[in-house]
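Removed: one protein chain of the complex. Kept in place: all other protein chains.
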Amino acid sequence: MMSLSLEAILYTGAIGLVVIGALGLVLSHHLFRMLLSLAVAEAGGNLLVVLAGYRGGAIAPILGYGAPGTPMVDPIPQALVLTAIVIGVGVQALAVAVLVRVYRAYGTLDLRDLVEHMQGDIAKAAGIPRSTSTHAPGGERPLPPVPALVRHQPRGGRS
Amino acid sequence: MTPVDSLFLVSGLTLVVALLFGRQRLTASLLVALYGAQFAALVQTGTLFGDPVTASFGVTVLDQPMHWRYDALSWFFAMITIGAGFFCAWYAAGVWQEAHVKRGHSPWLFHVALAANVFAMVVLLGSGDFLSLFLGWELVSWASFLLMALGGRASGRAALRYLTYAFSGAMAILGAMALLYTQAGSLEYAQVGAAIPKLSAGQLWVLLALLGGGFAVKMGLLPFHLWQAPAYAETPGPGSAFLGAISARMGLYAIIVVIVSMVGVARLVDLSIPFTFLSGRDLIAWIAALTVILPTYTALQQHDARYLLAWHGIGQGGYMLLGLVVGNAVGSAGGLLHIFNYALTQAALLMAVFAVVHRTGTADLNKLGGLVARMPLTFLVLLFGIISLAGLPPMAGFVSKWMIYRSLITEGMPLLFVAAIVGTLGTILSVYKLIHNIFLGQLRLEHEKVPEAPLSMLIPMLALSTLIFLAGFMPGPALSWVAEVQRLVGLPQVQYSLGGVVDPRGGLDMIWLVSILLAGFGVGAVVFYGFGGKSQQVHQLNNYAGGHFLTADVRYQYSDNFYAGLMHLIGPWYRGAFRWIEDGVGGVVDLLSYAMNWVYRSVQPLVFLLATTVAMLVWAAV
Partner (left out) sequence: MSVTWAMNPTLPIVLPLLGAFLLQPIARVSAALARAVGPAILIACLWVLTETWLAQGGRPFAVAIGGFAAPLGIVLYVDRIALLFAAAVPTFALLFWPWAGTGQEATRESALLLLLVSSVTGLALSGDLFNIYVFYELAAVASFGLVAIHATGRAYVATIRYLLQSAFGSLLALVGIAILYTKTGTLNLAHLAQLAPSTLHDPLGLASFALMLIGFGVKGELFPVNTWVPEVYATAPARIAALLAGLVSKLAVLVVVRLLVLVFNQPEAAQLMLVLGAVGMVSGELSAWRAKDFPRMLAFSSIGQLGMVFIAFSLPGTTGVLAGLAVAFHHLVVKSGYFALAARWGGSLESLSGLGRRSKLAGAIYVLFALSLIGVPPLPGFWTKLIVLVALAQHGSLELVAMAAILVVTAIEANYLFRLAVVLYRKDKAAPAGPEARAPGLGVGLVAPLLALVLLAATIAIVPVTEGLRKVAAQTVDVASYVRTVFPPVSLPLAQKD
């Protein structure tokens, strides 16, 4: 029978958030959803850091908040987390900006199609013929023009 | 400034002169003179009959000292190297160089490559510890690559194949060096030599596999021989002669230094292969024997004269190793002498073939014939060469081969003796094909006006043939060099005289042999010309076959599919097993590469990240 201390619940929650975020990142293929999963995971990570400073039955680390001598939670992780949250927000903002640019360039946010587009563009810019597989000797079927994308591509045959 | 310093200096000077002035026409002659100067400097070192001479400079990097010295073994190989460089440069100066320029190549590159090769080999042969050995080894490998890559497209491909083999071999050697350093604490020959007897059998096998494999790649031993024939054959003219003469023997030098000298044939005999009755020495001897047989019969099937000779080069290397590994006085002397004799032979043969190529424009044996009428001196050179290659008296090749056969019998290795004889049979057959298809038979219409080879090519060739005959007539001086090498390496010394080998159970005296042979020819000549009655000279084209007179406008030359009957018998055995192995290795690399590429191109790389993270955390917890 597990003892359900507050600390255990909080730790489980934090690690759970990280796991949910990680799974979301891995299982999703829509860029914005991946970004949101990343945000969730980052929230979990920040929570873990705050928990590192948690002391049972202590008060908030503000000078003059409680009587002198009352135990306070460790303020350093809270300072760290402030920095980490700001970094996280900054990176997410940058990611959204890049997402907008990606959408303007290719008309889709589906990672599978985007990777195809990117590899195709790289190959075209370098002058490399794309498909050398014996399964598709005539080359890959070209993707429809942007932005009228219809996702009926066969999932197999990708090399 | 020790004599070794001056040798290195002159050799480096040759390279610098080739780099700076290689484009001028007269530089070629200057370079020939410089090679002669290198030879003189080598003789100056006097290490053949004296003590080893150390160079005055050395470098210590990362606590590893590198130093260079010349001893009798270095002298022997360096003499052959510089001599080969001298003759090849002589051959290249003059008409060949002009034709080379007309074909659109750069003579500067050729001279630089040749000088770099000689310099690199001189440095390699002077190595005094494993680190300088590796440095020299890499320099030689890359200089050979430069020389090989000079031809057209086909030579580029062959050179790349050589590079892959050579570099893999070099990596094996580097791995062995790292392991040796761990065992011996140093890379000096003395310390490593002291540590080797303390190695266990398993460790010694690993060492032999790595070092032997690395050196075997350069030598062209089975199964690492596939690169050698195309690479040597596609190299232009004198470069091919140089490579064929001496380049592969650098591997043999390294094998002598490490395996024969440091490990010792006795230790090889003690090293038994588990679950068999064979020893390490038997394994090496059989690899050498198979190297003798299989490439020689491959040579039989070639219809390009250069390829034929290049495949022979692989086979003859097997003879040298066979003689060395037998380990007694006569056998090892035969192996070492064969290096010298074969260098002379191969250089002469390739020079003759390239003279024919120069005059007729082709090396294809199915497109030549009857040239003895137009190029008699070249024919003479080729004749001397093939008699030597086949190992028949009175030429040099006979002496060394006789010594190897004899040692195989006296040491009680009859099966290897049979293998060597089978190899010689193949050699005789294929060299006859060579000389017949080029020089004998009927002259083609398009070659009616072909002149003799130009003088600048002819004189070096004739000089080499004279040397071949002299080395066969009086093998004494060469045997004296070989005996000094044996003394240095720790092998029993051969007893020699001016005419050959002295052995109470039956030696060899070439002077008597050649005299009897010439006397026999003399008697035959007297009988033929003196008493034989009038013989009628018939024109070559005056033929009659099957009730039909053949007219002179149609030439008949039996050249295509020359040994049809023999090929019918042994052809099915040549299934390209080694090529299959080579392709297999390439295929495995390709497959692995494809798999790795798939990993890096995957849409969801975070899967791998997550999998690895979880795995690591589980591993950390356990």
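For reference, chains read A and B in written order, and residue numbers begin at 1 within each chain.
Rule of thumb we're sticking to: a contact is a pair of C-beta atoms (placed from the backbone, for glycine too) under 8 Å apart; a residue touches a chain by one contact, two chains touch by 3 or more.
Every value quoted in this text rests on a predicted model; they were computed, and no experiment measured them.
Undergrad: Using the document's definition of touch, tell me which of B:G36, B:P52, B:G156 or B:P454 contacts the absent chain.
TA: Selected residue, touching the omitted chain: B:G156.
Undergrad: Specify the residue from the set B:L174, B:L278, B:L550 or B:L566 that touches the hidden chain.
TA: Here the residue in touch with the unshown chain is B:L174.
Undergrad: Which parts of subunit A face the unshown chain closely enough to count as touching?
TA: Against the missing chain, subunit A presents residues 18, 21-22, 25, 31, 34-35, 38, 41-42, 45-46, 48-49, 51-53, 55, 71, 74, 76-77, 80, 83-84, 87-88, 90-91, 94-95, 98-99, 101-102, 105-106, 111, 114-115, 117-118, 121-129.
Undergrad: Could you list which residues of subunit B touch the chain missing from the display?
TA: The missing chain touches subunit B at positions 59-62, 64, 134-135, 138-139, 142, 149, 152-153, 156-157, 159-160, 163-164, 167-168, 171-172, 174-175, 177-179, 181-182, 589-590, 592-597, 599-600, 602, 605-606, 608-609, 611-613, 616-617, 619-622.
Keep in mind that, in the parts below, only the chains that are shown with their structure count from here on.
Undergrad: Taking the mean of the CA coordinates per chain, how far is subunit A from subunit B in Å?
TA: Using C-alpha averages as centres, the distance is 63 Å.
Undergrad: In the complex, go through subunit A and note every residue touching subunit B.
TA: Touch residues, subunit A against subunit B: 22, 25-26, 29, 111-112, 115, 119, 159.
Undergrad: Would you mind writing out the residues of subunit B in touch with subunit A in their complex?
TA: Interface residues on subunit B, with respect to subunit A: 598, 601, 603-604, 606-607, 610.
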